[in-house]
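To start, the structure under review is shown below, and the notes come after it.
Note that one protein chain of the assembly has been removed; the remaining protein chains are unaltered in position.
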Amino acid sequence: MNGQYASLLIALPLLSAFFVPLIKGLGERGIKYYLAVITALQTGIAAWVFQQVYSTGKPIIVMAGGWKPPVGINLYIGHFAALFVLIVAVVSFFTAVFSIWSMKVQPIDKYAMLFLLLMLGATGMIATGDIFNLFVFMEITAISAYALTAYNKTGEAAEASLKYMILGGIGSSFFLIGVALIYGSLGTLNMAQIAQLAGNMNPTVAQVGLALIVFGLAVEAELFPLNAWAPDAYQAAPHAITVMFSAFVVKAGLYATARLLYLMQAVGSWHDVLKLLVAMATLTVVVAEFAALRQKDVKRMIAYSSISQVGMIAFALALGSQAGVDAGVFHMVNHAVVKALLFLGVGYVGIKLGGTAMENFQGLGKRMPLTAFALTIGSLAAVGIPLFNIFWSKVRILIAGVEAGYTWGVALILGASVVEAVYYLRFIHAMWFAGEGERMREGLAISLILLLLAALVIVIGIYPDYIWSLAQKAGSDIFNVGQYIKNVPLMEVGA
Amino acid sequence: MNCMSCIEYIIVGVMIASAVLAVEWRDLLAAAVGMAAVSLFASLLFFMLQAPDVAMTEAAIGAALSGAVFIFAIKRTQRYETEEEEKPGWWVRW
Amino acid sequence: MLKRLLAITTLIIIGYWLAQGLAGVPFGQDRMLVGKYYLEHVVEQTGAVNAVTAVVVNYRGFDTLGEVTVLFIASTGVGALLWSRKKRRTARTEGSIVLTTGTRLLAPFVMLFGVYIFIHGHLTPGGGFPGGATIATAFLLLYMAFVTYEIPHRAFEKIEGAVGMTYVIVGLIGLAIGGYFLYDWIWQTWGWGHDNIGRLFSGGFIPIIYTIIGIKVGTELSGIIDNMIKEEVSK
Amino acid sequence: MISVYYFGAISLILIGLYAVLVKKNVLKMLIGLSIMETGVNLLLVSIGYISGRSAPILSEGIGPNQAVDPIPQALVLTAIVIGVATTAMALSVAIILYGKYGTLNVEEIRRLRG
Partner (left out) sequence: MNEILIILFTPLLAGVLAWAFDFRGVREVIGLIGAAVPLAYLVKLYPAVIEKPVDYALTVGGFTLQFQLGTMSWYFAAVASLVGLAMAFGLVATSRSGYDWLFALMSFTGVLGVFLSQDFIGFFLLWELMTFASFMMVLKRNRHESLKYFVLSVIGAYAMLLAIGILYARTGALDFETIRQALIIDVSLGTIGKGETILLFTLFLTAFGVKAGAVPLHVWAPGAYSETDQSYTAFFSGALSKAGVYGILLIYMLMGYKLYAELGTFHGHLTFAYVIAWIGAITVVVASFLAVLQEDIRKLFAYSSVGQVGYILLAFGVGSPLGFAGGLFHVLSHAIFKGLFWLVTAAIILQTGRTRFRDMGGLAEKMPFTFAMGLIAVLSLAGIPPMAGFASKWLIYEAAIQAHMPLVAGAIFLGSGLAFAYVVRFLYGVWFGQRPSELEDVKEAPLPLLLAMTILAIPNLVFGVAPGVVTGYINRILMGDVVGGDYYRLVTQTGTYNALLVSTALVIGLAIAGLVYLYGAKARRVPVTDTYQSGNPVTEEFNLSIRRNFYRPLAEALEFWLRYSWDRFYERLAKLSEDFADALRQAFYNGNVQSYSWYLAIVLLILALWGVL
């Protein structure tokens, strides 16, 4: 098959989202199953793309409308995008299956549409090779995320959504100003061409533009202090949606930040931006870990933990070294798996026991042993215990950090990790060694998903080589800008 | 300074003024109208910047529909901004 | 007061910074790169006279697809958030006789005008978005004038979906025929309308897409209005 | 000296941001966001403007060298639609908020904290 068929990654979710109003008659269950089927199809396409990219070692360049890059918009499905599109699709599939059972709030058809479009937005953000198209996909992601955050229609949900919206709105406006400045000085929107020409830019414009773009994306990527919306949104969103937020919506923002950052390497003030980002990322880790320490709501606690992990990824990506980027990508994969596991488990318990407060988790080991087991694996992995996947990426990040000369940052992150260990271990203690309860029935599909993810955590922990090799390829895809420019078949435009 | 740029200055001035008013008016209905006016003047500027497509879109969507949606929302919530009491306090709250 | 002062100082500094950046992009100068290419090749490559339209629909069709999606999300989202089993209009005061009569007279023409705008998008300023918005304005007018008026929102929803699908399908046909998603198969493969550039039947799939967009935007915006205007009735 | 259009655009952005930073009413903040978006759009279009050229509609004997840059205009079309979409979403959220909290004052809308 032709590589252009990778555009189905975008077309399929769109088509199926638009199709939902027409099949409203199927009823709630029907629509939920439809959702699962579509995400499964998407997984299939993504797997095909993944296989294509990794077997040939060449990125797929989808040229929309048949126009060559600087003229038309292209999708750049390189090693990173192929990997992450697959992750997006798989996590969406899991979440869709989880939604079959968990979503009760009406109207389901709208939920299905928004769900698909959120997936689409993240896919597009990861795949696109055009900076304004990135903005469009970012807005698709963001607006569907706003809607889904408020989907439960409780006061808290609306409040979280409002916060997300105001901060996201400011962020995206400033991102657009940045895009305008870069366009104004270069006359192009294609990322590869921007990378090519970045060195010729007026330094002031370049500095302001880069700063604004990073600022706008950092809001999506939940960097301190721009992440204040995140815990609320994570907490108030429907459980299924929280999984998606943590597993790939943030990742898309992070990826976009890293991609644009490295594309603009030639800009004079680049190193200062990196330093700023490292500082922000370190603070993100520290503040989020401290904030998680005494949480009474488990979902919020894990949300903070997720933010801190994201900070760690941002730290790695902002180191400006190949080792750092590789480690960051590796951590992204691991974090996606672990946080999907944790949020699914917590969501499951939250629905089954009517809330995600810490009290509900006491004695969980006796009530829902499978879920508790999976949650334990997830927590241990998040703490960074050896033989679980996060250990490897964490070690990689920290070593890369010291190597890049940020010993203070590494020290702070390590200090914060101690705090992380404390609250996760308290959580484990609450599940297994406190409280009593009757054994409850656990749903087959969800238990399977949870155990699958837990198995993945352990398998990667014991045999990290495969994922690590993927992460290395994906990392050099981000880091090696020269290769990126070479891969995009730019045509000569203008003088 | 020819007359064309006079008009530019005037329109920009009025636009900024309506923006300030839109922000400062306590009557939200009036503020929404002010916002629509900003859009309208902006669409005039678009027209002067040789962007007729954008001008039309801004006028139709930015001014008319977005204003209408605001007005419906105001109708379903409250019309007046509540009085802001300036209570001294913690720095983040002011 | 302190807060206002702080805000103003902060904003002035930010504004100064932005202005400094903008000083590097002087106003009114020709810095086109890709834009120049568009202007030079737009007529032969797309058949549209209006370069903006060609860029929106053809060269950067992906953006537009995304844009339509955004609006779709908004309409869906508003529908999802303001959803309830029973919703009804609550307005009580009927519009004045002038308004009702005027509306009766005008609404069809406004709609027609909207249709005109989007069909001629590749020739004149305008296109799917303002055209669709104009159509929505017509519905807004109807809502304003008549207390009991309601759009057939179920049908509208279905139209929205169907039209959106058509857009994607047009793109997929391009993929099947020309090998690229959103490929302009009418202009480039079939070569229709090469001889009447500047007239209605030209521009490849631009009129089709703009019709789709127009209908979609119109229905979506009216859907949003409908959702905002109707309130939940207790019991 | 920067152009009056740039000045207007930056002023709108700042005024919008001011509303978000100072006004406590949610609707007012949203009005601010909306004004900000208008400002950004204005900025984009002004960046694409070239003095002395006409609109990029190539009929009536206007050649490729006599038209302004079409790309920013295309971008702004997208941005406007995105802006109205965000506004509509935000307003429906505000309506729900008012229903649940009975107020639109952001200082009282803070059940989620800490």
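Per-chain residue numbering starts at 1, and chain names A, B, C and D are given in the order in which the chains are listed.
One rule holds in what follows: a residue touches a chain if its C-beta (ideal position, glycine included) is under 8 Å from a C-beta of that chain, and two chains touch if they have at least 3 such contacts.
Small disclaimer: the values here were computed from a predicted structure and weren't measured.
Per the definition of touch given earlier, which of A:26, A:105 or A:293 contacts the omitted chain?
That would be A:293, which touches the missing chain.
Given the contact definition stated above, which residue among D:58, D:77 or D:106 touches the chain not shown here?
Missing-chain contact among the listed residues: D:106.
Kindly state which of the options A:261, A:419, A:456 or A:488 is in contact with the chain not pictured.
A:419
Identify the residues of chain A touching the omitted chain, counting contacts across the whole complex.
Answer for chain A: residues 162-163, 166-167, 170-171, 174, 204, 207-208, 211-212, 215, 218-219, 225-226, 228-229, 231-232, 272, 276, 287, 290-291, 293-294, 380, 384-387, 391-392, 395-396, 398-399, 401-403, 405, 407, 410-411, 414-415, 417-419, 421-422, 425-426, 428-429, 432-434, 463-465, 468-469, 472 touch the chain left out.
State which residues belonging to chain C touch the missing partner chain.
7, 10-11, 13-14, 16-18, 20-21
In the complete complex, which positions of chain D touch the hidden chain?
Interface with the chain not displayed, on the chain D side: 17, 20-21, 24, 29, 106-107, 109-114.
The rule is simple: only the chains that are shown with their structure count from here on.
Which chains are joined by the largest number of contacting C-beta pairs?
Per chain pair, the contact count peaks at A-C.
Taking each chain's centre as the mean position of its Cα atoms, how many Å separate chain A from chain B?
36
Would you give the residues of chain B that are in contact with at least 2 other chains, written as numbers and ranges?
51-54, 57, 61, 65, 69, 72-73, 76
Note the residues in chain D that touch 2 or more other chains, in rising order.
5, 7, 11, 13, 16-18, 30, 43, 46-49, 55-57, 67, 69, 71-73, 75, 77-78, 80-82, 84-86, 88-89, 91-96 - these are the residues of chain D that touch more than one other chain.
Mind giving me all the chain pairs that touch?
Listed by label, chains in contact pair as A-C, A-D, B-C, B-D, C-D.
Along chain D, where are the residues that touch chain B in the complex?
It comes out as residues 4-5, 7-8, 11-12, 15-16, 18-19, 23-25, 27-28, 30-32, 34-35, 38, 41-42, 45-46, 48-49, 53-57, 67-68, 72-73, 76-77, 80-81, 83-84, 87-88, 91-92, 94-95, 98, 103-105, 107.
Looking at the complex, which residues from chain B come into contact with chain D?
Within the complex, chain B contacts chain D at residues 5, 8-9, 12, 15-16, 19-20, 22-23, 28, 31-32, 35, 38-39, 42, 45-46, 49-54, 57-58, 61-62, 65-66, 69-70, 72-74, 76-78, 81-82, 84, 93.
Would you pull the chain A residues touching chain D in the complex into a rising list?
Listed in rising order, the residues are 132, 136, 139, 143, 146-147, 150, 153-156, 158-163, 165-166, 169-170, 173, 176-177, 179-181, 183-184, 187, 189, 231-232, 235-236, 291.
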